[in-house]
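Quick one: the structure is below, questions incoming.
Presenting chain A:
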Amino acid sequence: MSEAAVKKLPRIVINEKFCKGCSICIDFCPTDVLELKGNCVAVKNLEACTRCQLCDLRCPDFAIQVFD
Partner candidate 1 sequence: MSAPAVTEKKEKISVPFDYNKYLRPNKLPHIWCPGCGHGIVLKAMLRAIHNAGLDQDKVCVVSGIGCSSRTPGYVDFNTLHTLHGRALSFATGIKFAKPDMKVIVVTGDGDALAIGGNHFIHTCRRNIDLTVLVFTNATYGMTGGQYSPTTPIGSQATTSRYGSIEPPFDACEMAKAAGATFVARGTAYHTLELEKTILEAINHKGTSVVDIIDACPTYFGRMNKYKSATHMMEVIEKDGTVNVKQADKLPPEKVQGKALRGVLHKVERPEYCEQYESLIMEKAKGK
Partner candidate 2 sequence: MSEKKKKLLQGNEACVEGAIYAGCKFYAGYPITPSTEIAEGMSVRLPKVGGKFIQMEDEIAGMAATIGGSLAGFKSLTATSGPGFSLKQEALGYACLAEIPCVIVNVMRGGPSTGYPTGPSQSDIMQAKWGTHGDHPAISVTPAYVQEILTETVRAFNLSEKYRTPVVVLYDEIVGHMREPITIPAPGELEVIDRAKPDCKPEEYFPYDDRYLIAPLAPFGSGYRFHVTGLNHKQDGFPTNDSKVIRENNERIMRKIEDNKEDIWKNEEIFLDDAEIAVFAIGSTARSARFAVEKMRAEGIKAGLLRPLTIWPFPDKAVRELSKRVKAIIVPEMNLGQMVLEVERCSKGAEVLGIHRVDGEPINPGQIIEAIKKFK
């Protein structure tokens, strides 16, 4: 089994109704996982996510959470 197949990806849950598109989570993501699509955050590179939770911690709008 290859290492890539074993690696479990996190699940990033975005509440599009709550997100106001302020970009704080995008700008402070240490591994550049997120991007702005329209007026809402979206995941562009899930593989890079380290589950550090900084996006959740600094999201003012209860709009993003990272599950293991």
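Operating definition for what follows: a residue touches a chain if its C-beta (ideal position, glycine included) is under 8 Å from a C-beta of that chain, and two chains touch if they have at least 3 such contacts; residues count from 1.
The candidates were selected such that all candidates are chains of the complex that A comes from, given by their letters.
Here the structure is a predicted model, which is why all the values come from computation and not from measurement.
Enquirer: Sticking to the defined contact criterion, which numbered candidate from 1 or 2 is in contact with chain A in this complex?
Expert: My answer, from the options 1 or 2, is 1.
Enquirer: Within the complex, which stretch of chain A touches candidate 1?
Expert: Residues 17-18, 20-24, 27-32, 51-54, 56-62, 65-68 of chain A touch candidate 1 in their complex.
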